[in-house]
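Missing here: one protein chain of the complex. Every other protein chain is in place.
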Amino acid sequence: MSVRHGTIGLSEEQAALLESASKFCRDKSSIEAVRRLIDDELGHDPAVFEEMAELGWLGIAIPEAYRGAGLELAEVVPVVEQMGRNLMAGPFLSTTLAAQAVLCAGTEAQKSQVLPELVAGTPAALALMEPHADWDPKNIGCQAVRGEKGIELSGTKVLVTDAGVAKWIVASVVYEGSPALVLLDAEAITACKRRRETVVDETRRSFQLGLDGVSVAEDALLDVSLVPAALERTELAGSLLGSAEMCGGGVGCIDSTVAYLIDRKQFGRPIGSYQALKHPTVDAHLGIEQARSHVYAAAHTFENGREGEIAVRMAKAHAGPALAFAADRAIQFHGGFGFTYECDAQLYRRRALWCENQHGDALYHRQKLASLIL
Amino acid sequence: MSVRHGTIGLSEEQAALLESASKFCRDKSSIEAVRRLIDDELGHDPAVFEEMAELGWLGIAIPEAYRGAGLELAEVVPVVEQMGRNLMAGPFLSTTLAAQAVLCAGTEAQKSQVLPELVAGTPAALALMEPHADWDPKNIGCQAVRGEKGIELSGTKVLVTDAGVAKWIVASVVYEGSPALVLLDAEAITACKRRRETVVDETRRSFQLGLDGVSVAEDALLDVSLVPAALERTELAGSLLGSAEMCGGGVGCIDSTVAYLIDRKQFGRPIGSYQALKHPTVDAHLGIEQARSHVYAAAHTFENGREGEIAVRMAKAHAGPALAFAADRAIQFHGGFGFTYECDAQLYRRRALWCENQHGDALYHRQKLASLIL
Amino acid sequence: MSSPSKRERDEYRAEASAWFEENVPAQPDFMLPLTFMEVGTDDQFHFLCDWQNRVYEAGYLGAAWPKEYGGGGLDQAFQDIATEQMRRHGSPIMLNTIGLSWAGPLILDMGTHEQRERYIKGILSAEDIWCQGFSEPDHGSDLGNAQTRAVRDGDEWVINGTKIWTTHGNYAKYMILLARSIPDTPNKYAGLSFFLSPMRVPGIEAIPIRKLTGEYGFTETFFTDARIPGDSLIGEEGQGWAVAMRTLEYERSARGGQAGGLSIKVPDAEEVVDLARRARRSGRPAIEDPVVRDKLVELLIEDRGLGLCGARQRLAPLNQERPFSLGLSSKLMQTEFIRRLNEFAISMQGARAAYYVGDPDAIDDGTSQRSYLNAFSATIGGGTSQIQANIVAEHVLGLPKS
Partner (left out) sequence: MSSPSKRERDEYRAEASAWFEENVPAQPDFMLPLTFMEVGTDDQFHFLCDWQNRVYEAGYLGAAWPKEYGGGGLDQAFQDIATEQMRRHGSPIMLNTIGLSWAGPLILDMGTHEQRERYIKGILSAEDIWCQGFSEPDHGSDLGNAQTRAVRDGDEWVINGTKIWTTHGNYAKYMILLARSIPDTPNKYAGLSFFLSPMRVPGIEAIPIRKLTGEYGFTETFFTDARIPGDSLIGEEGQGWAVAMRTLEYERSARGGQAGGLSIKVPDAEEVVDLARRARRSGRPAIEDPVVRDKLVELLIEDRGLGLCGARQRLAPLNQERPFSLGLSSKLMQTEFIRRLNEFAISMQGARAAYYVGDPDAIDDGTSQRSYLNAFSATIGGGTSQIQANIVAEHVLGLPKS
C-alpha cells in the first residue's frame, strides 16, 4: 500500500445519517440558538441531547449487545460534521468518546452497566489531559493507590469537556506503575473539586477536575491490560471526530463568508468581486475540501490498524490549519464587522483554536506521521 | 543588544559607489548583453571586468598596503547589488571572495604577491565545495600531503565559479589533519582536470576541478592557524555579497514584472489592475524591501563579530526565499510569455536558485541562527 | 535649533529612565489594555488618564511640541528618548493617542492660533480625550464616500449621520470629524469638510460596540441634528479630503509631528521566544522542538527586518527609486506580522492554547489569544490590509487601479 493513496468509501448508513443530521442540526442549532447557549451556564439544550439519544445517535458505534446500532465510528462522522457545521453545543462528542473508551477497555460488567446508559442519553466525559499540556495520553501524573477507602485518587485533570453534566467520567491515572483508566460515577464526580474553565471556544463547557481525596471502588478500574489500546483509540477517535467537526465548521464558515462577500458593497461593487478577497476565499474553500476528503477516508479506514492511524492523523493535521485559515480570513474579509462580537467569524476562529488543541495539533500529528511513514 | 534590533548605516563611500555602480552596470549589462553572454563560452566581457578594476572596485575592501582602497566589504555591497540588478556576469564576486581569503589567512609574502594582482584585475576563484554538497566549509575531503613534488593534492572540488578564467584559485584541503587553504597559481590550475559544469544559472561559469596529481610548492599553503577564521569569513562574505546580488536581482525582477503588468492587457484591462496579480506583486516587492534592509544592516555590521554573523545569516536567510518568490511569481504573472525562454523572468528564477545554494540556503542559515540566538 | 549633543541626550535618557523606573505604576487588579483602542471599562479609562497626565506633568509627553501651547519646546530627539524609556520600563500605553498622534499634529500644522490654544494642552494632559469620526457603517474602506452631512445654519453646523469604530467615542470630549458639507459634487471628494467637533452636545450618542474578544473599545456614534460651533472647521470648506489624507499620514507615521508616547504594546518576537522557553509541547519546552525553533528564527528575522525598514527610511540614498515604499507599506507589513506572530505564539502552548483570558491556567493570562484576536483591529482598521496593498501597488509600484 503506497503512502500516497488513501481509500475512501461511503456506507448507506453514513449517507442516510448525513442527510438526517444535516436537517436536524440546522433545525436545532440556528445561530441565534448557538449564541443564546453561549450565555447559558449549562451551555447546551438538554432536550436536544435527549432527542439525539432517541434518534439512536449515541449508540451508533456501540454493539447491539449494549443497545447500540452496531455500526462503526465512520457512521458517527456525518453527525459530528453536521454538528460542527451548525456550531451545535452539547456533550455528544464527550459521551461518544467516553463510550469508546469503556467499550475498548471496560470489563464486561462495566460495559453492561455503562454503555446502555450512555446510549440512552446519559452524558459522559473523558478526563485525560493534565496541567503539563502534553497530548500524549500516556503522560499521566494522576495517581490511583489502593488504600483504606478503596482506590484512592490524586492529582488534577484539566480541560475536561462537559464534566459539568457528565454522570460518568473516564479518567486516566497511574495505577501500580502502569497507565490505567478509572470510571468515576456520579458520586465520585461530585466528590471532585470542579472548576469551570474559561476557554477560547465559548460554545464549550470545560472543567478542571481535582481528584485529591476522591476514592472509588476497585471495580471502577477498567481492564489494565487493555488500557494502552484504549488510550490510543481514544486519541484517534477524538482526532477523527474533531476533524469532522472542523470540516463542518469550515463549510459553515465559508458559506457565511461567501454570503457576506456577495451582499456587502464597497466602492460601488460587491466586495466578493475583488480578487483580494475572492481568491483567498477559494483557497480556504479548497483547504476545507481537501480536509473533508481526508476525513471521509479516515472514517472509512478507521478500523484498519496502521492504515487507519495514518489516515486519521493526516485528517487532523490537515483540518486544523484549514479551518484556522478559513476563519482567520473570514474575520479579515468581514472588515470592521468582522472585528465585532456580533459577527459569526469569531465563533469559527475560536472553534478552530479549540479543536486544533484537542488530541494534538497539526505539528504533533505530523511528527507522529513522520515516524509512521518516512 | 537585543536580537530583535539590527543597526543600519551608510557611509559616504557606499552612497557614492551605489550611484556610480548603478549607472555602470546599467550601461554595461543591458539585457541584450546578458543574453549574448549566456551563449558565449567565456560568459563575460573581459573589457568590462578590466574597467571595473580600473574603477578600483576590485580593491575596495583591500588595504592600501596592497594597493586597495582600504574600505570594507560594506562598500562592496552596493557594487554587487547593482550587478545583480542587471544580471551582470563576470568574475567580480569570485575574485573579491578569493582576495578576502588571502587577506584573512595569507602569509605576508602571499598577500604582497597576490593581492595587488587581484586589485589590478587578475581574476581569481575560491574552490571550497565538494561532491558531498555540504555547505559547511570545514567539511573537506580533498587532501594535501607533503611528498616528493612538494605538497601533493588529491580529491575533487565542484561548483568552482569562474575557474575557467581564474589565474589564482584558493582551495580548501586537509593538511596534516587540519583544514588548510592552498593557493593554486596558473600553472597548478592548468594541471587540474577542469570540466565546465552545467548549472541552472546560465549567466554563470562553474567548473569541476580534479586535484589528483596536482602539486604545489610548500609556500602555497596559507597560514594554517588562520584558516578556520578565513573559512568562516569566506562563508559570511559570500553570504553577504550573495544576498546583495539577490536583492539587486529582486529589484530588477519586480521592475520588469511591473512593467509587463502595466503594459499587457487581457479582458480589456491591464492585467496589473487585477488584484490576483497586483497583491502578490506587492508581497514580492515587500519581501525584497525587507531583504534589502537586512543586507544594508549586515553590511554595516559585518566586521562586528557575532553581531555581524547574525546580521549576515539573517540577510541570506531572508533574501533567498524573497527572490525565489518574486521570480516564481514573475514567471506565472507573465502568463504564456513567462513560459518562454525569451521572457526574462526565468533568468531571475535561475539566478535565485544559484544564489540560494551558494554558501548555504535559508534553512541552513536559520539553523545556524537557532544556535546563535535561541 | 541644532541637534542635541550625545551628552545632552545621555543625560536626558538617564533622567527619563530614573523617572519611569520610579513612577511606572504597578499592575492594577484589572487587566490593562495593550493598545489605546482597547479601553473597555471605566477603571481602565481613569487609570490611563491619570497615568498620561503624570507623564505629561513630568515632561515626557509633547516634549517637542511648542512651549506656548503647553509642550516642552525641546528637540524631537528628546521625546524619542522618553518614548523609548516608556517602552523599556513597561509603561502602560498613552490613552489619548488620537489626540497626541493625529489631531494634535494636525492642529499644530493647520489650525489657527486660537485652535492651538484651545486644544493642545488638553490633549497632552489627557483632560480632553479625542476620538476620530471617519468610517461609516456602509462604506468602511471607502472614506471618500462619507455620507454624514454638515449643514451650515447661522453660526453653527448641523450634523446628521453615523460614524463607526469610534475609539473612545463614549469618553471623548472632541472628535476629528469628516463630513459632507456640499452635496452632489461631481467628484465625491470635493464635498467633504473636516471638523474639530465637540462630543458633549445634544444629538450625539455613542453606543459601545462589543469586539470579537468580548471586550469593548469602540462605539458607533450617531449624530441627530447635532449643532456644533461654526468655527469647528479646520482647513477650508470642501478641503476635508485633503485634511483627512494628511491625518492618515500622521496615523501611518508617514508624516511626523506627533507628541510621542507609547500607544501600542505589541508582543515582539523576542517575547515569543521567551514564551517558547516557558510553554511546553509534548512534554518538553517548545523551544526544544526543531520545527518550532526554525519558525522562531524566521519570525525573529522578520521582526528585525521590519525594524530595519523603519531605520532605513531615514537613509535617503537607500530609498532613491521608490522613496515612498517603506513609508506606505509599514502599516501593512507590521500589522500582518503581529497577527501571524500572535497566531504562532498560541500554537506553542500545547493543550493550554485552548484557555482564554480570565482562566488562571491560561499562559500569561491568555495574552496571546487575546492579542491575536485584537490584531485584526490593525489589519482591518485604518484601511484593511487589502486596501493597504492597493495603496502600495498603485502609489509605490505604479500599478493600475483595481
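When the chains are written out, they are named A, B and C in that same order, and each has its own residue count from 1.
Here, a contact is a pair of C-beta atoms (placed from the backbone, for glycine too) under 8 Å apart; a residue touches a chain by one contact, two chains touch by 3 or more.
Quick caveat: nothing in here was measured; it's all calculated off a predicted structure.
Seen in the complete assembly, the chain not on display touches A, B, C. Here the missing chain is touched by one residue of A:K111, A:R233, A:H285 or A:R349, and it is A:H285. When the whole complex is considered, the residue among C:P28, C:G256, C:P290 or C:P317 that touches the unshown chain is C:P290. Of the candidate positions B:A166, B:I254 or B:I331, contact with the unshown chain belongs to B:I331. Subunit A meets the missing chain through residues 2-10, 14-15, 18-19, 251, 254, 258, 261-262, 269-270, 272-275, 278-279, 281-283, 285-286, 289-294, 296-297, 314, 317-318, 363, 366-367, 369-370, 373-374.
Touch with the hidden chain on the side of subunit B covers residues 129, 131-136, 139, 158-159, 197-202, 206, 208, 265-267, 274, 276-277, 324, 328, 331-332, 335-336, 338-343, 345-346, 349, 353-354, 356-358, 361, 363-364, 367.
Considering the complete assembly, subunit C touches the hidden chain via residues 290-291, 294.
Here is the rule we use: only the chains that are shown with their structure count from here on.
The mean-CA centres of subunit B and subunit C are about 42 angstrom from one another, to the nearest whole unit. In this assembly, the C-alpha centroid of subunit A lies 40 Å from the C-alpha centroid of subunit C.
Note: centroid distance subunit A to subunit B, computed from Cα atoms, is 53 Å. Taken residue by residue, subunit A touches two or more other chains at 274, 276, whereas all remaining positions touch fewer. Residues of subunit C in contact with two or more other chains: 386, 389-390, 402.
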